[in-house]
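Sharing a structure with you now.
A protein chain is absent from this complex, but the other protein chains hold their places.
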Amino acid sequence: MVPLSYYLMLSAVMFFLGVLGVMLRRNAIIIFMSLELMFNAANLAFVAFALYYHSLSGQIFVFFVMTVAAAEVAVGLALIVAIFRTKHSINVDQLSSLKG
Amino acid sequence: MTAADVYAILPLIVLGGASVVVLLGIAVHRSHSLTLILTLTGLVAAFLLLPLVSIEAPRQVTPLLVIDSYSIFFSGLIIAASFIITVLSYSYLSQQRGHREEFYLFLLLATLGSVVLVASTHFASFFLGLEVLSVSLYTLIAYSRKEYGIEAGVKYLILAGLSSAFLLFGMALVYSELGTMKLAQIPTSLSNPSSGVSQVFVLGGLALIVVGIGFKLALVPFHLWTPDVYQGAPAPVTAFVATISKGAMFALLLRYFTVVNIHNYPSLYLAFVVIAIASMFIGNLLGLLQTKLKRLLAYSSISHLGYLLVAFLASGPLAAVAVAFYLVTYFVTTLGAFGLITIMSNSDRDAEDPEDYRGLFWRKPWIAGSFTAMLLSLAGVPLTAGFVGKFYLVTAGIGSALWLLVIVLVVTSGIGLYYYLRVVVAMFASLPKGSTIAPAMRISPHFTGALAVTILVLLLFWLGIYPTPILRLIESMVTGFS
Amino acid sequence: MSALIFFFTFALIAVGAAVGMLFSRNAIYAALLLIVNFASVAFLYLSLGAPFIALAQVTVYAGAIMVLFLFVIMLLGAERLPPSQELPWQRPLGIVLAFLLLIEAVYGIVFRVNSAATLSLPVVEFATPAEIGSALFSTYLLPFEITSVLLLVAVVGAIVLTRAEGGARRRALVSQITQAVATEVPEHKAETPEEEKELV
Partner (left out) sequence: MLGLLWLIPVIPLIGFILLAIIGPRLSRTAVAIIGVGSVGISAILAILVAISFISSPPAGNAFTQTLWTWINVTNFNPGISFYLDSLSMIMVLVVTFVGFVIHLYSAEHMLHQEGYSRFFAYMNLFVGSMLILVLANNLLLLYLGWEGVGLCSYLLIGFWYTNPANGRAARKAFIVTRVGDAAMAIGLFLLFNNLATLNIQDVMQRAAQTWQIGSPLAVTAAALLLGGAVGKSAQLPLQTWLPDAMAGPSPVSALIHAATMVTAGVYLIARTHVLFSLAPSVQLAVAIVGAATLLLAGFSALTQWDIKRVLAYSTISQIGYMFLALGVGAWSAAIFHFMTHAFFKALLFLAAGVVIDAMNDEHNMFKMGGLRTQLPLTFWTFLIGSSALSALPLITSGFYSKDLILFDAYASPSGSTWLWLAGLVGAFLTSIYTFRMVFLTFFGKPKTKAVYQPGSRINLALIVLAAFALLIGFLETPSFLGNINVLGNFLSASLPATSILPQRAGSEGILELVSAVISLVGIYLAYLLFLRVPKTTEAMVQSPVGAVLHRYWFSGWGFDWLYDTVLVRPFVWMANSNKNDFIDLLYKGIIRLNEALHRVLSNTENGLVRWYATGIAIGAVIIIAIVVFL
């Protein structure tokens, strides 16, 4: 049998890979993918413990998270398209007109 | 869900229904003023339903939402603020080109998300309400599709996404240890020694939830996005981000961490103390020499949320009253400040540069006078709303003997006074010879915006001179749950 | 034993794909590796007695969301970015921070959690699609409705943010909105991001 902490560990590793992606990558789309990875990591923990506690609420919550992810992606990619139209780049380091 | 449940959430249903009506209205006949009227009607209807609903209060509607006097009070505050912002948006958008009508749809839906937040008693409604609010805000911030707006939108999107992920992971940790996502069950599971619960693990999860909440509240060290987004977003949207988004989140914070009594967890309490002190100091220091008005107000809002944490960390019945009253004054003042920026802005850019307000008094005495009142209230000068609010914060802090926090509050308020007065002085400074009207200045403000601002100025003084009725209302509504 | 092998196989694939995504220079590769990650996590879901979630993972994430990603990458031609480094200290700082976070998590997981707890085999009748469906439409009806609101926001938001200047696309827009309002079925929402790409 797989110990629960393994699932938590896998979830944590994936989460931190996602954090790393957000901090290190300059491509807005890949930053966005890293966010999806982090959501996914949290989902894994929820599903594992839904089984542990035999409660549906964890799985249902994951279902909602997926919907949220879809919504965020739709608006997020639209924003990225919009920023590409004005700046002709999706390098987030070039988005620094606002500062100070 | 019973009929009584449906009755209890009628305001939410009306807000959602109003958004559908607005959507269909746009599809049938695209008209700016018609959309405004539909939106305002929806908000007024939702607001008027609140007292009717309160007859049924308190009522737990499914495990997710609770309709009690606390959530009704904050829903009322949010809907009223949304009303003002809608009116300001009309004034702002009436000189913009392109499609303007969808803007109101997002305002309504963001309001709906905020109302869900203040009534939330379950991680699911917390997360979903937060996301409805956030996703609406991404669109609103970038609505103009000008360079600054989109940049601010992308920044907000990435960082809000990141903070949501932290929040979600925190929820996962709490769930993994307690097996519940219901707020009411967290303290009982936590304090039950036989359950084998690792308290530290849960507290770590709560800490990650604090990261998500702290981001929305723009508390240090999650504050870095604030000035950029404030500056890039259209002025009415900035007002929304500064007031409703933060107010709803703070109401949620107060509810969650009153139920999960933070006084029982010294390390978590300490984390909040650190955040509060850092927010007060860093917010005020960042504002010190800032000249752009919207950025200045962003830094100011960071420190104001820090002040609010002082009352949040205090215990006793006065704490919740102080938080609620301070939020009311903060709403009135911040809406007024951004309202004034709104009515001065033209279609090219928002009026926030130093040359826009230097010598403003000699060109627009009424706007400058109102702005002075707003800034003095933010600084906490007597006879304005801000003074009474701050007075209650300090009293709550002293009542719980939080001397360090109170001293920091007073010292940093002194630093803050400097930059508020700097703007006031600039407004009353005489104009250099030859210069007349700054380019961004709108010639005559739209009357709807002027009306909204006038109401806010009157409210400011009313709360400063005669706060008793609002305080009574707050005492009867807010102290109920804690 | 077989369960452990199953777990480690897919866990390693998932982590490997995530690391690959993190370091791939080409955004297309990154997206494909992320799909691999999602798929292997979906397998883990299956072993955790969550067939419905596993399928939703494949259809919504791997199927819809990632297709949208790929679409946008190709549309913008943004596979690669020209090399530039604005923040020289960002990379070491980020790595240090991520490791600190990981250390904190490991500290919590290894030393604090009762690590002996293992998962029992999934009960046959646990979390069937029927059960999930009835829960969704009873206890969780309210959040379900809120997700529909959220999707409404997303659809209209995506349209508003990418619309062409002027009213050329107005008719298409109206029809999209009316379709979006009708969006209530969960499977349908997976397709909504795809729908809006026609407008891009």
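By written order: A, B and C. Residues from 1 in each chain.
Note that a residue touches a chain if its C-beta (ideal position, glycine included) is under 8 Å from a C-beta of that chain, and two chains touch if they have at least 3 such contacts.
Note that the coordinates shown come from a computational prediction; the quantities given were computed from them, not determined experimentally.
The missing chain, though absent from the view, touches A, B, C when the full complex is examined. Interface note for the absent chain: among B:V6, B:L52, B:L288 or B:L404, the touching residue is B:L288. Across C:L55, C:L101 or C:L141, the single residue that touches the chain missing here is C:L101. Considering the complete assembly, chain C touches the hidden chain via residues 86-87, 90, 93-94, 97-98, 100-101, 104, 107-108. Chain B residues in contact with the hidden partner, per the touch definition given at the top, are 154-155, 158-159, 162-163, 166, 200, 203-204, 206-208, 210-211, 214-215, 220-222, 224-225, 227-228, 266-268, 270-271, 274-275, 282, 285-286, 288-289, 318, 388, 391-392, 395, 415, 465-468, 471. Even with one chain removed from view, chain A keeps its contact list with that chain: residues 19, 22-26, 31, 92-93, 95-100.
Everything that follows uses one rule, which is that only the chains that are shown with their structure count from here on.
Compared on C-beta pairs in contact, B-C and A-C come out with A-C as the pair having more. Taking each chain's centre as the average of its CA atoms, chain B and chain C sit 30 Å apart. Residue positions of chain C with contacts to 2 or more other chains are 105, 109, 113, 140, 143, 147, 150, 153-154, 157, 161. Under the contact definition stated at the top, the residues of chain B that touch 2 or more other chains are 124, 128, 131, 135, 138-139, 142, 145, 153, 173.
Within the complex formed with chain B, the chain C residues making contact are 104-105, 108-109, 112-114, 138-143, 145-147, 149-150, 152-154, 156-157, 160-161, 163, 165, 167, 174, 177-178, 181. The part of chain B that touches chain C in the complex is made up of residues 1, 9, 16, 19-20, 23-24, 26-27, 61-65, 98-99, 102, 105-106, 109, 112-113, 116, 124-125, 128-129, 131-132, 135-136, 138-139, 142-143, 145, 153, 173, 177, 196, 198, 200-201, 204. The touching residues of chain A, counted against chain B in their complex, run 4, 8, 11, 15, 18-19, 22, 28, 31-32, 35, 38-39, 41-42, 45-46, 48-49, 52-53, 55, 57-58, 60-61, 64-65, 68, 71-72, 75-76, 79-80, 82-83, 86-87, 92, 95, 97-100.
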